[in-house]
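Excluded from the complex is one protein chain; the other protein chains are retained at their positions.
For chain A:
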Amino acid sequence: MNIKINGKESAIESTQVSVAEVLKANGVQTVEMVTVQLNGAFIAKEQLESTLLKENDQVDFLYFMGGGSI
């Protein structure tokens, strides 16, 4: 299955893969650290485990970044 992760083409061998699994495989230690879009729409954290990906899906994730002042 071919999907796009943060804009990059990525081939996945398994056909049953959840958004959460893809995040983990891409170095996201906990889903609390990121916000995730599936095909351009934000997806609730509770749905990351249960949402399975299909061909040509696009996953984008953004880390929280808080620094600035101190």
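Things to note:
We take it that contacts are C-beta pairs under 8 Å (C-beta built on N, C-alpha and C of every residue); 3 or more make two chains touch, one makes a residue touch a chain; residues count from 1.
In this text, contacts and distances are computed from a predicted model.
Among the names given as "Carbohydrate ABC transporter membrane protein 2 (CUT1 family)", "Acyl-CoA/acyl-ACP dehydrogenase", "Molybdopterin-synthase adenylyltransferase" or "Decaprenylphospho-beta-D-ribofuranose 2-oxidase", UniProt records the absent chain under the name "Molybdopterin-synthase adenylyltransferase". Think of the hidden chain as still there; on chain A it touches residues 6-7, 30, 32-33, 35, 37, 40, 42, 44, 60, 62-70.
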